[in-house]
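Remarks on the structure that follows.
Note that one protein chain is taken out, while the other chains of the complex remain in position.
Order as written gives the chain letters A and B; numbering starts at 1 within each chain.
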Amino acid sequence: MLECALPFLPDDAVVMAVVDPGVGTTRRPIAVAREGRVFVGPDNGLLSALVSDDLRGALAPQGGALLLPRGEVEAREIAAHEFRLPDVSHTFHGRDIFAPAVAHLAAGLDYRELGPPITRIQALPPFRGANAGNECLDGRVIHVDHFGNLITTIREGQIVEPSEVEVAGHIVSTRVQTFAEAPPGTPCCYVDSSGFLAIAVNQGSAERVLGVERGEPVRVRPL
Amino acid sequence: MLECALPFLPDDAVVMAVVDPGVGTTRRPIAVAREGRVFVGPDNGLLSALVSDDLRGALAPQGGALLLPRGEVEAREIAAHEFRLPDVSHTFHGRDIFAPAVAHLAAGLDYRELGPPITRIQALPPFRGANAGNECLDGRVIHVDHFGNLITTIREGQIVEPSEVEVAGHIVSTRVQTFAEAPPGTPCCYVDSSGFLAIAVNQGSAERVLGVERGEPVRVRPL
Partner (left out) sequence: MLECALPFLPDDAVVMAVVDPGVGTTRRPIAVAREGRVFVGPDNGLLSALVSDDLRGALAPQGGALLLPRGEVEAREIAAHEFRLPDVSHTFHGRDIFAPAVAHLAAGLDYRELGPPITRIQALPPFRGANAGNECLDGRVIHVDHFGNLITTIREGQIVEPSEVEVAGHIVSTRVQTFAEAPPGTPCCYVDSSGFLAIAVNQGSAERVLGVERGEPVRVRPL
């Protein structure tokens, strides 16, 4: 979601992004600056969305520590105690560390005041389909949206056409540009508005019709 | 919801309303102006809420194309490319067409700059109970709110008192002005804060207790 939002953020946006199952452990709070924008959150891979997918694929194909490409992306550890709450809880750094930091940034603080520079951040593996041989691609469902549409990790540009998609034992071979091209109730594939292969049911929920949850493996196979 | 919000909007409100199962098809993006306010959305009936229910009943009793009453309501097709994103996706016009249009309007753009005038928009049938003979009224559940209250299409002024309501095989004859007048757990009818007949369960969920979903038929019968 963070990666998909990037093209639409104001040039001087200050962003707080927190998905933080490791809150209160040794993972660092960090601020990442890129092209005038600053992003604040835990150093657990979330903010690696700021490093382009191609670059992540080259620098940290399996995820893990990623050496920041110089000049393009800079990062700081949020260490200065004057920019957090006086009492920091063990379980709510969103309130006690991250929100105060972004409030100070939004009020004009230079992000470099937050703490010492760091050269590596944790990275997630790139979001793209993996080559599975025979021109097949393997990915997974990375997001189920409000409507029950299944968004996958597979990118538009990777797919050889024509193709079909297999997910949870179902073969989805109806390919559309938008929902209304499929008969109501029929599962179909489309490229979503951020360029990811997705599976929908027109006027229905692919999540419910196909019985699929986030994380489900997906395979694309040429026809 | 749009109709219910109308009395409470600022005089110069700019409103984006998007319920758009036909996104990416030939249905037009439109802007509808009424009394200084401008509403932006798909031309699929949603914005016919701007035409009063009585007038809709006279001009398009079954829904469909509605000739806009002159002077009262004006509409434009959103056609100008300078007020949308450079790349328009097939499945997210809320982001790519509607939101940029309302942003421009909120920043001062005259809505007539958005595109050519149109004289007809798509209309939904009016929201009111239909005469079912013997002073009975037929309607349906049009909304289930956060609490599980069932809001119907039947209007306060249509109901002959005393009366009872039948929904999904249940007869609801307890009539109250507010929830706490009914014993906890008991289904009751009331007129909601927008003038629609509704069914609730005090300190409970009518949706769950009566097993009813949006769309369920409702009949009002005089006692």
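Annotations
Keep in mind that, in the parts below, contacts are C-beta pairs under 8 Å (C-beta built on N, C-alpha and C of every residue); 3 or more make two chains touch, one makes a residue touch a chain.
Note that the structure is a prediction, hence the values are computed from the model and not measured.
In the full complex, the hidden chain is touched by chain B at residues 8, 177-181, 190-193, 202-203. As for the chain not pictured, it touches chain A at residues 21-25, 89-92, 95-96.
Basically, only the chains that are shown with their structure count from here on.
The copies chain A and chain B differ by a rotation of 120 degrees on their C-alpha atoms, rounded to the nearest 5. The centroid of the Cα atoms in chain A and the matching centroid in chain B are 35 Å apart.
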